[in-house]
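Shown here: the complex without one of its protein chains, the others still in place.
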Amino acid sequence: MYKTHKIAILGASGYTGAELVRLIATHPKMEVVALSADRKAGMEMSEVFPHLRHLALPTLCKIDEIDFSDVDLCFCALPHATSQRVIKVLPKTLKVVDLSADFRLRDPEEYVKWYGGEHDALECQAEAVYGLTEFYREDIRSARLVAGTGCNAATGQYMLSPLIKAGVIDFDHIILDLKCAVSGAGRSLKENLLHAELSEGYHAYAVGGKHRHLGEFDQEFSKLAGREVRIQFTPHLVPANRGILGTAYVHGNAQEVHDTLVTAYHDEPFVKVLPFGEVPSTKHIRASNFCHVGVVADRIEGRVIVIAALDNLTKGSSGQALQNANLMLGEEETEGLMLAPVFP
Amino acid sequence: MYKTHKIAILGASGYTGAELVRLIATHPKMEVVALSADRKAGMEMSEVFPHLRHLALPTLCKIDEIDFSDVDLCFCALPHATSQRVIKVLPKTLKVVDLSADFRLRDPEEYVKWYGGEHDALECQAEAVYGLTEFYREDIRSARLVAGTGCNAATGQYMLSPLIKAGVIDFDHIILDLKCAVSGAGRSLKENLLHAELSEGYHAYAVGGKHRHLGEFDQEFSKLAGREVRIQFTPHLVPANRGILGTAYVHGNAQEVHDTLVTAYHDEPFVKVLPFGEVPSTKHIRASNFCHVGVVADRIEGRVIVIAALDNLTKGSSGQALQNANLMLGEEETEGLMLAPVFP
Amino acid sequence: MYKTHKIAILGASGYTGAELVRLIATHPKMEVVALSADRKAGMEMSEVFPHLRHLALPTLCKIDEIDFSDVDLCFCALPHATSQRVIKVLPKTLKVVDLSADFRLRDPEEYVKWYGGEHDALECQAEAVYGLTEFYREDIRSARLVAGTGCNAATGQYMLSPLIKAGVIDFDHIILDLKCAVSGAGRSLKENLLHAELSEGYHAYAVGGKHRHLGEFDQEFSKLAGREVRIQFTPHLVPANRGILGTAYVHGNAQEVHDTLVTAYHDEPFVKVLPFGEVPSTKHIRASNFCHVGVVADRIEGRVIVIAALDNLTKGSSGQALQNANLMLGEEETEGLMLAPVFP
Partner (left out) sequence: MYKTHKIAILGASGYTGAELVRLIATHPKMEVVALSADRKAGMEMSEVFPHLRHLALPTLCKIDEIDFSDVDLCFCALPHATSQRVIKVLPKTLKVVDLSADFRLRDPEEYVKWYGGEHDALECQAEAVYGLTEFYREDIRSARLVAGTGCNAATGQYMLSPLIKAGVIDFDHIILDLKCAVSGAGRSLKENLLHAELSEGYHAYAVGGKHRHLGEFDQEFSKLAGREVRIQFTPHLVPANRGILGTAYVHGNAQEVHDTLVTAYHDEPFVKVLPFGEVPSTKHIRASNFCHVGVVADRIEGRVIVIAALDNLTKGSSGQALQNANLMLGEEETEGLMLAPVFP
């Protein structure tokens, strides 16, 4: 089959890189022409990710070995901070979807606040479009550089953004309790990510407003509300590999909340609002680009629970990136992304 | 070793029954003299629970085959509704620790509301003591019938009861988001409890104020507050076997909340309050009778997160029952219960 | 996109039925026109399998409500014994891929021996083709009724059939130790399949030559060898959802064994032989139609270990069935099946 778009993936030896390759493998209009992984340059992708053994893929290389004149779009799946230094020196005409946190925060001071250092590529930041497709679709279509959102940030925004925009919930009482699977932490060698440490155990982390994705919530929710909005956000790590389940506690009218979400996502191919009173499960969106959202009225009048589930590696990261890339390349937004969830 | 107290366990073929046997196996003052399991009467415990193979245990029998004159204390690990019918006809002098929900709610109307039918043993209900040891210790010491609390109800009360009693949190803004392991659902054959359905997936259930343990929260928190208190409570099922992690969102002063809990549990052998700002994990209390509680201040002034972890089968059920039984029999409360958590 | 082939799936409420729907969802030439599930007739597929919520699928119905004149090919994912009674009365011109065990054994006496009763549709058995695509490709292409193999049987044959055919291993010393994930047991409510029972534990079952898939091994290996071949086969249940890992202990020359497998699978799209000395993992074929095979020489001269991994629900069942259906319908064998494995 003729492949229209030539794709490079920088940082291909991490989970989001591998997920991009998995998705592009059955994409009818994309062809991977370059894969970088600095420390693993020279290795075959099948050595790093044997599950991709059946694919004919370019050998892993260093970034400066890539001829970007031959590339239509570049996915950047590098670590935070590294990403900005790399993207800064890429050809300025190259379309880029960045999966790191580097270009998510428009205000440089917010970047310093949440990431602890000066931003190194503010000129790129200026042109970056925030990459939550459903809310920035038209901007993304014409963007050169798109900043993929955080996986937790995506989950919370799918649940709350339409509600804040419509003003149907109390902005001062928003609590988001998130349950995240472990692949969100990446392929990093940390003791608490070991199977023996995580399996059969679960716990909260970054409790009390310390998680960096709060920067995105603050930015996007305040913009939508037209005033400062600060939510409470507690992520938890649970013993599963893929999935984020968000449970939001808000004040409002449950039926109105449900109606607002149904309307907001009526024509969306990937965000599915469940019938009123039903709740989603991560097992029903695993390895797919779908997000399921449910709304339940609490027994206490005026209190509403909104629950959403998505796959952090797909809809929360690489699937979202591909969705954006489709738009940037003038393709159908859903191309290559209609894979059904894997269950059981 | 000489064993002082002769113990019967009714409903020994369920998880809480097995957990009682596990704990009593190394208890220096108790001896299991009778084990009932109606449908499995005649079988050996080692056939039903091969992990108990090394123990010399009585053959499973029907309840009416037990000579209760030979029994000092009876644990009743039967299903809800069955329990009240059985306990009603047990000798009135027999000490009983019930692990079911049947005698937890003092108000018969509340029982009807949450359990959907008339109570069949109201005369027993009248004498039942609510079995959360740390809060009813003296009553339990002299009780004949103790009603073990729900595992979720226990978790929430360890987190919130001292705070409500001390009046240091806003009674109208209490949200409890719970993450429960699957053994809490018992050994019941339900599709959503299958490994293939649960592993790698997680979801909320009984959302919006439908979970029966709310009856216990309403009863105990209102009693402590001296007014009606209604909390929001959302349980989630996570892919693990043992453990409950509760995340409570309350309004108050974080340091005061921490101080209150430290004071409340200062002399408690099993409830451990972590240093301010630290949070517990279920992996650190697994298979033990310990409960770890942590307090963190949110970035929003006046908002506090309280997190607790306990093992639903031990501290949330059978360990708690044994703790109560120790008191009822005049033994050290900690006897047989100081087993260290199993990690990893 | 124009869909050429109209597909019915009988028994759509089980895991293999759901897996068929998942795979067909992105198949460019197939359209699901009927889904049966006797006890769940009238329900929507999205109620039974919410992960398929995004698909427009026919409502579940009873088999006799299906107009088979409108169907090009029927997948039969019914339980063993039921399948033969249903297929017996289907239109004799309808192409059928059966996923049950009912038509795998050509010798009626073998059927009685392994399945414990008389076969009810011997006339269908007579025309059934054994459905391991790689070994019966040409027969399948022209078959009306194809009998999908057992998932364990498929695994063992991928490892051993080329070796037996080539005569490079000792037929009297073949041991197959299999480690199976739990979805192979289906969506059945059994105590040992509960998460609380299976998670964190593993064990052998049907030990000593009792597993029914031995009937297939006996049939196929003896046919290839031209003499009776009886292997030792021990399946184990491990705490995972998808995957079979087979470890075979054979006598022969390791390099010759590897060469034989490399040659046998050289042009196969789905069976991949690893470089000599490397071994596969189930994590690298999850949710895909690929089978990875590795060969290692033992330290003892003349002893060889052959290891293979496949996904029991995909390559071991529904993927294999679709691969056969592609051939029966004159399509590319790989159509709809090139989905990359899901990792992590």
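By written order: A, B and C. Residues from 1 in each chain.
As a working rule, contacts are C-beta pairs under 8 Å (C-beta built on N, C-alpha and C of every residue); 3 or more make two chains touch, one makes a residue touch a chain.
Just so we're clear, the structure is a prediction, and the values are computed from it rather than from any experiment.
Across A:36, A:100, A:133 or A:241, the single residue that touches the chain missing here is A:241. Contact with the omitted chain, checked across C:19, C:197 or C:220, is made by C:197. Interface residues of subunit B facing the missing partner chain: 15, 18, 21-22, 25-26, 49-55, 183, 199-200, 241-242, 269, 272, 280-281, 283-288, 290, 292, 313, 338-344.
The set of subunit C residues touching the chain not shown comprises 173, 175, 177, 179, 196-205, 207-210, 214, 230, 232, 234, 236, 238-243, 245, 247, 249, 277, 279-284, 286, 296-300, 303, 305, 307, 309, 344. Considering the complete assembly, subunit A touches the hidden chain via residues 15, 182-183, 185, 187, 189-191, 193-200, 239-241.
One rule holds in what follows: only the chains that are shown with their structure count from here on.
Summed over C-beta pairs in contact, the chain pair with the top total is A-B. Here the C-alpha atoms of subunit A line up with those of subunit B after a rotation of 180°, rounded in steps of 5. Each chain gets a centre from its C-alpha atoms; the one nearest the centre of all protein C-alpha atoms is A.
Taking each chain's centre as the mean of its C-alpha atoms, subunit A lies 39 Å from subunit B. Residues of subunit C in contact with at least two other chains: 15, 183, 199-200, 241.
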